[in-house]
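Data first, discussion second: the structure below is written as structure tokens.
Only one protein chain is missing; all other protein chains are in place.
Here the chain labels run A and B in written order, and each chain numbers its own residues starting at 1.
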Amino acid sequence: MTDTTQLAIVKRPLRWGRVLDHLVLILGALFMLIPLLMVLQTTTTTDLETIKNGPELVIGDQFDDNFMSAMFQASGFSGENTGIQMLINSLILGIGFALGKIAIGMMAAYALVYFRLRFATFAFWLIFTTLLLPLEVRILPSYEIAQKLGLLNTYTGLIVPLIASATATFFFRQFFRSVPEELVEAARIDGAGPVKFFIDILVPLSQTMIAAMFIIMFVFGWNQYLWPTMVTTEEGMYTLVRGIKQLTQDLEGTNIPKYGRANMLALIAILPPVLVVIFFQSWFVKGLTESDK
Amino acid sequence: MAQVSLQNIRKVYPNGYEAVVPTSFDIKDGEFVVLVGPSGCGKSTLLRMVAGLEDISEGVLSIGDRNVNHVDPADRDIAMVFQNYALYPHMTVRKNIGYGLKNRKIAASEIEAKVQVAAKMLNLTDFLERKPSQLSGGQRQRVAMGRAVVRDPALFLFDEPLSNLDAKLRHQMRIEIKALQRRLGVTSIYVTHDQVEAMTMADRIIVLNAGRIEQIGTPAEIYHRPASTFVASFMGAPPMNLLKADCSEKRVILKGNVAVTANAADGPIVLGIRPEDIEVGEACDIPFTVDIVEELGAHRLLHGQLDGQDLTIHVGKDVAVSAGPIRISINPDAVVLFDAETGLAL
Partner (left out) sequence: MKRAGFATRWLPILLLLPQLAIIALFFYWPAAHAVQSSFYLEDPFGFGSSFVGFDNYTHLAGNSEYGRIAQFTLLFTVLVTFFSLALALLLAVKADNVIRGAKMYRTLLMWVYAVAPPVAGFIGLLMFNQNWGPLAELAKSFGWDFKLGVNFGDTATAMVLVSVWKQVPVNFIFFLSGLQSIPKSVREAALIDARSSFRRFWDVTFPLLAPTGFFLLIINITYALFDTFGVVDVLVKGEPGNNPMTLVYKVYVDGFRGNDIGGSSAQSVILMVLVLALTIFQFRLVERRIHYT
């Protein structure tokens, strides 16, 4: 920004302001990154090494061993919560939640925006009131209902109650409203009915929005903690994030704490959503900043 | 091909707002009718009712000999070109043009043949695989036209199709659309707020204001014999000069004691005269002071005041005039007189 105030002929002095900018950014990046690097380092050494020396600047050779033990050993009594099983459960939760939320949200938003519906305003308020209260404040009664319906320790019980808020519906409603009016009119003249218009025109048109929503919802679903903690008690149903608490309790045990395995599991819990966010950054940022406005 | 008939068509919105008062007119087979008026005059509402995109509150609409009041837009045998083109952004030009046919369950080979014909007609053959975002404004406009042409409809509906184009392209497309319509002979209703489009394209113009028809007529009739002061000031750029004056004993006295014969009752009156129907010259009878000269190359516009009212005069490029006093005269044959209260022509 300062460039324009200077004449090009004058030799540009070293701009300390710019150096400071970079310095602050590098410090900020390190603040974010160092904890992850520490976790990463401890997954490459033996547990004894970690206990003796703590995290070091050396990369050890135990990564494979730690990875195998994280993926295929169970920490609980049942022997069912291996890393691989928890990873599968996390994927089911993340993907199932994202897909369910998008499908239900798009359908509801389509009904609200594109149809002449007598009770549309009422349905709108009914749906959007759910934005007001997070799951955390109604957690106990939600648990009781899941229990009554026999949904404890099922994927349905894990996923469906989390879908009971209207974020995706709201997002798609905003987007549909911004779609030019004439498109549906042109489609009607072209002989497309409501179902055809939705499938032929609206869904393909929403591709970017769907992708953005999917990323946000996948991360949101993957990272759920409180609800899975309550609704899954069988170890075979644990997600990686749900399993974190068990890891901390392992580290408190009298035996040699298995840092390598625990940290590896934490790493596996971190990486998929982080990679998704990094690789699909522009979609993700678009979805985030446009949905919350 | 079909004639269109509107009988007492009326539009009232649920909130009670009457967008179109009961309106009737007929359109002949193959005729190009332009609905023109300022924004909010009801012209688009009328068009959308014909298209079936808007419910008709009252009245009877027929296309061909069929009453279509309650017929779905897709089944009215119409095609429509929208202001922002309304192309499907994720489909190629080919698919955009063919989508309506596909929904009518027409065989793929037949669709392809029809798309090719339409594309050739509109010079789009090289662009069939492109998406709308890869096209220029003029090309998108052509695709929108292609989508209409390919359906071979009984009626074309145009909703301000040129208002998103720049002036040069608009001029070119005006001619293309008119030529195409001539060639295909399809009955057309064209909505615009641009009086130049109305004048140049229409077989007949319908001027609308505040939900009612002000005048129906050929471009020449509308221009030279406006039915109201509204039409007089809306059609033509610059518009018709409207001078408030008094009529007594069948004469209107202007500045310099010049009298214009007027077949009207005594009292206040509005005198209308087109800028080009005022003559400038030494021998003329009305003194006039030019305040501003607008140089437009092919002609000049002189602005000043007569009897304290704005007056614009159109002179050819050969008439050299500069700001200052001149003399003018009004061609009495070109004068249109309006009722001062109702604004209707006498």
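Going forward, contacts are C-beta pairs under 8 Å (C-beta built on N, C-alpha and C of every residue); 3 or more make two chains touch, one makes a residue touch a chain.
Note that the structure is predicted; figures quoted are calculated from it, not measured.
Novice: Considering the complete complex, identify which of A:Tyr110, A:Tyr238 or A:Trp283 is in touch with the unshown chain.
Specialist: Touches the omitted chain: A:Tyr110.
Novice: Would you write out the residues of chain A that touch the absent chain, in ascending order?
Specialist: 1-2, 4-5, 17-18, 21-22, 24-25, 28-29, 31-36, 38-39, 42, 50-51, 53-55, 103-105, 107-108, 110-117, 120, 123, 126-127, 130-134, 136-145, 160-161, 163-166, 169, 181, 184-185, 188, 193-195, 197, 219, 222-226, 229-230, 241, 244-245, 247-249, 251-252, 259, 263, 266, 269-270, 273-274, 276-278, 281, 285, 288-289, 292-293
In the analysis below, only the chains that are shown with their structure count from here on.
Novice: Which residues of chain B touch chain A in the complex?
Specialist: Spelled out, the residues of chain B in touch with chain A are 48, 51-53, 72-75, 78-80, 82-90, 99-100, 103-104, 147.
Novice: Contact residues on chain A for chain B in the complex?
Specialist: On the chain A side, the touching residues are 180, 182-183, 185-192, 196, 200-201, 204-205, 207.
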